[in-house]
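Here the complex is missing one protein chain, while the rest keep their positions.
Order as written gives the chain letters A, B and C; numbering starts at 1 within each chain.
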Amino acid sequence: MTMITEQNSSAGAANGQAPVPLTETKTLTLAKAINAGLRRAMLDDPKVVLLGEDIGTLGGVFRVTSDLLAEFGPNRVIDTPLAESAIIGTAVGLAYRGYRPVCEIQFDGFIFPGFDQIVSQVARFHYRTQGAVRMPITIRVPFGGGIGAAEHHSESPEAYFTHTSGLRVVAVSNPQDAYGLIRQAIASDDPVLYFEPKRRYHVAGPVSPELGAPLESARVVAAGTDVTLLAYGALVSTATDAALAAADEGVSIEVIDLRSLSPVDYDTVEASVRKTGRLVVTHEAARSGGLGGEIIAEITERCFDHLEAAPVRVTGFDIPYPPAKLESHHLPDLDRMLDGVDRVLGRRR
Amino acid sequence: MTMITEQNSSAGAANGQAPVPLTETKTLTLAKAINAGLRRAMLDDPKVVLLGEDIGTLGGVFRVTSDLLAEFGPNRVIDTPLAESAIIGTAVGLAYRGYRPVCEIQFDGFIFPGFDQIVSQVARFHYRTQGAVRMPITIRVPFGGGIGAAEHHSESPEAYFTHTSGLRVVAVSNPQDAYGLIRQAIASDDPVLYFEPKRRYHVAGPVSPELGAPLESARVVAAGTDVTLLAYGALVSTATDAALAAADEGVSIEVIDLRSLSPVDYDTVEASVRKTGRLVVTHEAARSGGLGGEIIAEITERCFDHLEAAPVRVTGFDIPYPPAKLESHHLPDLDRMLDGVDRVLGRRR
Amino acid sequence: MHTVHTGETPAVSLQLLSPDGMRMRSAELDPWVADIEAEDLAALYRDMVVVRRIDAEATALQRQGELGLWPPLLGQEAAQIGSARALRTDDFVFSSYRENAVAYCRGVSPTDILRVWRGTAQSGWDPYSHGMATPSIIIGAQTLHATGWAMGARFDGADSAAVAYFGDGATSEGDVSEALVFAASFQAPVVFFCQNNQWAISEPVGLQAPAGIAGRAPGFGIPSLRVDGNDVLAVLAVTRLALHRARTGGGPTFIEAVTYRMGPHTTADDPTRYRPANELEEWAEKDPILRLRRLLDSLGLFTPELEAETQTLADSTAAELRAGCIGLPDPEPLTVLANVYATPHAGLDRQRAEYAAYLASFDPTGGTDA
Partner (left out) sequence: MHTVHTGETPAVSLQLLSPDGMRMRSAELDPWVADIEAEDLAALYRDMVVVRRIDAEATALQRQGELGLWPPLLGQEAAQIGSARALRTDDFVFSSYRENAVAYCRGVSPTDILRVWRGTAQSGWDPYSHGMATPSIIIGAQTLHATGWAMGARFDGADSAAVAYFGDGATSEGDVSEALVFAASFQAPVVFFCQNNQWAISEPVGLQAPAGIAGRAPGFGIPSLRVDGNDVLAVLAVTRLALHRARTGGGPTFIEAVTYRMGPHTTADDPTRYRPANELEEWAEKDPILRLRRLLDSLGLFTPELEAETQTLADSTAAELRAGCIGLPDPEPLTVLANVYATPHAGLDRQRAEYAAYLASFDPTGGTDA
């Protein structure tokens, strides 16, 4: 049994290396790419401050904030007491004073004590004050399962936030996007929930110092003609694998990495579905009320006459996150994605 | 300007009348029907206790719990300190000890401080303990707009809960259902979010002492053949009016009152859509991530070949709840429902 | 059993003015009001009379259907005026819904105060123009905002302070305790100003805090003061003291101002359902305005001029309020979809365009543009 745990999923900065400024394309893990993006944002703007539990001395339980305390000091990298509502609520006050706070929620399941401040305050101040008060707050959330962890450490709460008007929501799938989108999220004058696929923290890839595609845009990962397969976060890599496997069987899948979960880049999705006529959406979150249903409803409305079959969802079940030994039965995997593709192609047994 | 406010939307028990036991069909307001249901449940089972802010001496800001303190005493009707997380969290402890707590959240917008306890505790204990621990907790939430109130007093947060596995969610639209479903909710061994359409508290209707249709079932309010119009809570009456108006123009609308928002009674909805081929879903909550998208995705999957047109949503916008003077522009009304009907019929200008 | 620590709340509150208008001496507080001259006392009196009049006029407007709701501050004038008049413009207030006298002191116009309650806007003023956030309706949430703002002030090296206003009921909310934790840990220059008006809607303070309120903060490491909240001078003094601590690196301070909500919770409330009959009378004897007037009288300062001038100001303010309220224009329909985001948003822009088209479809002239 191999389980990725807090320590061995460290971003590896524990070796005492100072963070390297990113000036040219380098190979970085996803965790280190976020670290580099945070650092860049902090260097560029003295109003960027980080708040969270264990983010300073420890560098975060995933080491995403490694070495930043040493570089920027305790007024910019703030180890907070253990209270999520206060982490978000004081970030609101800091934003009121002109700061750009970046809050870390240690694990997905710990965001709920801060839910009221996010939903009733962070999301609404701009509307409430008719634009007078901005909330350029970024809330970083390691999310998703597949690491063999205990309860509350593997959740996918994104749909609670995509249903919350006033927030922007992104989920990254690879080091390059992680770097570009954390910088864009921090630079945004709107609050952004930034979801990090924790089981992919370790995976390395090239990272250029560019900001990359805009915050609101989806990305076609692999072009295809038969079926559109929508994914985000950790499942993008599974979806890409599924597309490869399907290609062997002669099915051409277009894989789209949503990147932005709110708003959804419907132009990109629509263009794909108009081409393929078939849509599969996959996420780890529970099916009922998840992002899949929303996207299917919207795409059905926009592309009804182009749909060859009812869009299909491949998602987690409508259950609380299960114990580690059962999570492989809950999480969409390559086989279940292919099953979804079969279903949308009318090939289901 | 007429605004329904806390006082003048009182259920009218302020006149000192003792609650009347319901033994035969009577005409009651929706608020009084809930009061009667609570009373019946408390008489039937000594383990039923009520918790909430101002529910005792005052009888609740809407007077839904009027006179119950006098009848059942302070150990069963508990005026709690001002802390929603504690209201839910102590209800969990009470449930652990065999009680059936009924929590009142004073207004929809005040449920979020208790969100963590609902989502991470109430919803999960049964699954977590493999069925050993039951959470027969009912959480009453006055919801929805249209009363000209200040912020946080008019929200429709139901989709946060329908996305939360382990909860049941119902929304009532009339006095009879209010009475039957509050009793069923309290009797249920699962936790139930019970949404009360606050702008309909005053509307009276016949209430028989029966439990009525099961907790999970939808109800066809008006039969029709051209379009299925799904509503719940306060909008059921608007939808019924829309059906009458449409009938004048020769369009036959089948109105369904969902009643149960989680799970949705798809058998009833599916049967209707198979017949009409056209679906409109309406709710006050924001469109993105609302219940409408979920239902449309599911129905599209189940009835794809029976759909004549893409299902349509008539919902609140993706905005925080607006100021009172703008709420009529946010809330679905009869005209917007008819516009949705036109769209699903392909008659849109 | 000496090692069992039990909470103790000081039984007496700090006072500089007795209910019958006697100026009490206090070695501790006197220095903080040493600069208060006759004209300052007169100004405080004027403030209190004017805000009471604003309150009465707004209550009347609500009764006449011009406001959706109004949360009266009747009885809490000294707590609000005394504390707000201690502030500098660079300080920042984070309040609840009842602090309309504070807003008045921060220069918010009567009309702007009413926008929320008339329902034309979610907030009536630009927070940055007045150093005051728009009121928080979610009980206790603003205490964290104040704490965060104060942390920022400390990081900036500024000597400004944040003030969080909240009620006795609010002390039960987790957010308020978390604010105390953060304020203590980061030695934030924030003043927690709790108006204990004895009631949280229908619930007496004893339900929220059986051991009293002022005793709570010290356990978090925050010094606490209990002041007679109907004594405008004492409130001014303790707030100045607390602000001075905040400005000079002394960190947060908690103030409990003991006062009384003489009216209903809001115009929608009926206090006869829960309030003991004689309570109001008892507190009427401690009325904050009467008290200062008695002092002025005894000092020979309550002149016919002061009375007339105060009356005139109250009248004109009330008239301004009424006219402003009734003149408030209804917002444009499409503003319902404005300002959700600071930057363009594909989803919302589409909804706005759709709704504009929908509205236009009703307009035979083809009016509204998106």
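The rule we apply is simple: contacts are C-beta pairs under 8 Å (C-beta built on N, C-alpha and C of every residue); 3 or more make two chains touch, one makes a residue touch a chain.
The structure presented is a predicted model; accordingly, all values stated were derived computationally and were not measured.
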item	value
Which of C:L14, C:V50, C:L87 or C:L236 contacts the chain that the document leaves out	C:L14
Contact residue for the chain not shown (choose from A:P81, A:G98, A:P206 or A:G346)	A:P81
Residue among B:E216, B:D241 or B:D335 touching the omitted chain	B:E216
Touch residues of chain A, complete complex, unshown partner	1-3, 5-8, 14, 53-54, 56-59, 61, 79, 81-83, 85-86, 109-110, 112-113, 148-153, 287-288, 317-320, 322-326, 329-330, 335-336, 339, 349
Where the missing chain touches chain C, by residue	1-8, 10, 14, 28, 171-175, 177-178, 181, 184-185, 207-212, 214-226, 253
Residues in chain B touching the chain absent from view	49, 75-76, 78, 80-81, 83, 85-86, 88-99, 101, 116-117, 120-121, 124, 126-134, 165-166, 168, 188-190, 216, 262-267
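Keep this in mind: only the chains that are shown with their structure count from here on.
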item	value
Relative to chain C, chain with the most remote C-alpha centre	A
Whole-Å separation of chain centres (CA-atom averages), chain A against chain B	32
Whole-Å separation of chain centres (CA-atom averages), chain A against chain C	40
Of all residues in chain B, the ones touching two or more other chains	85, 109, 112-113, 151-152, 288, 317-320
Per-residue multi-chain contacts in chain C, two or more chains	121-122, 138, 174-175, 340, 347-348
